[in-house]
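Below is one structure, written out as structure tokens, with a few remarks after it.
After this line comes subunit A, so read on.
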Amino acid sequence: MPDLTAAASAETAPSDAILEARGLFKTLGGNRVLDSVDLSIGRGRVKVLIGPSGAGKSTLLQCLNFLMPPDSGHILLEGREVDKRSKKELCAFRQQVGMIFQDFNLFDHLSALENVRVALIKVKGLSKLEATERAVAELARVGLKDKATLYPANLSGGQKQRVAIARALAMDPKVMLLDEPTSALDPELIGEVLAVIRDLAQGGMTMIMATHQISFSASLADEFLFMDKGRVVEHGSPAELLGRGSSSRTQAFCAKISELTGEAGDGAAGECRL
Partner candidate 1 sequence: MSTPYLEFLRAELAPGLMEGLWVSVLVIVPSALLGVLIGLTAGVLRVYGPTPVRKITEAYVSLFRGTPLVVQVFFWYFALPYIKIAGWSLVLDPIEASILAFGMCSGAYQSEYIRGGLNSIKRGQIRAALALGMTTRQAVLNIVLPQAFRRALPGCGNEIIYLIKYSSLASIITVNELTGTATTIAKNTWRNIEVFCTLGVYYLVLVTLAGWILHLIEDALSVPGFERPRT
Partner candidate 2 sequence: MDFSVAFNAARDALPYMLGGVVWTAGLIIGAMLLGLALGVPLSVLQVYGPKPVRRAVSLYVWLFRGIPILVQLYIFYFGILSWLSTLPGLTSLGLDSPFVAAVLVLGLTSSAYQSQIFRGAIQSLPPGQLKAARALGMTDAQAIRTIILPQALRLSIPAWSNEYSILLKDSALAFTIGVVEIMARMRAIASTTHEPVSMAFLAGIIFFVLTWVGVKALALLENKVRIAGYTRQGAA
């Protein structure tokens, strides 16, 4: 008997996992894009998904908050399984999981301030005044206080992505999912977004991020998950996977990326030799 309970509690309530996914499967257009993916992330941790395009990174992130419902599998927030059939529960769950998209997806008819504010008012039920105060604070946090009245059409890509981050942060998420947050940006605008993400990580935000910014993410990730063909094929700390003498696929992939992007000189290659 004691054995059973121990096993059960280990199954359902792992000590510090905030978000957990078990056995996710997803088939799109006849292709298996997620093939039995398990993932668990503890409070304050940063996990980075890397791998070739089409590996299923973006699908995994979107399945994690049911923007794309997985064909099968379970998702648990703080040990409680999310019932995706209950609309109410789904909305409550999504409020606690912040999502950052590759192409920002700002609401084009709303100013930066209104973008951050709209869900606070409509979803959280805050008063306009409270919501505005909070939104201004979040915009200040990403360094955009003076751009609050501008509309997406008048913001640069980097500014848009920072507004999107502020919009997600305003909901007080327990975990953030970032889907290639800098891939759609011009090279000179990537830095400002990465700086914000670094601040978040250092502030203890729990994050799962898909990215091709190897050197940057190696410097703040607790764990790299290398995905290929819908599976997590390797995982470990950046040092383990990219360190000297490692013959991991992750290592090979990162080397190829840094060659292509010219990130090599000061960035990835340097840190690939951690």
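Rule of thumb we're sticking to: contacts are C-beta pairs under 8 Å (C-beta built on N, C-alpha and C of every residue); 3 or more make two chains touch, one makes a residue touch a chain; residues count from 1.
With respect to how the candidates were assembled, all candidates are chains of the complex that A comes from, given by their letters.
Bear in mind the structure is a predicted one, so any value in this text is a computation, not a measurement.
Every option in 1 or 2 belongs to this complex, yet subunit A touches just one of them, candidate 1. Contacts from subunit A toward candidate 1 in the complex involve residues 62, 65, 67, 87, 91-95, 97-99, 101, 103, 105-109, 111, 118-119, 122-123, 150-154, 164, 167-168, 171.
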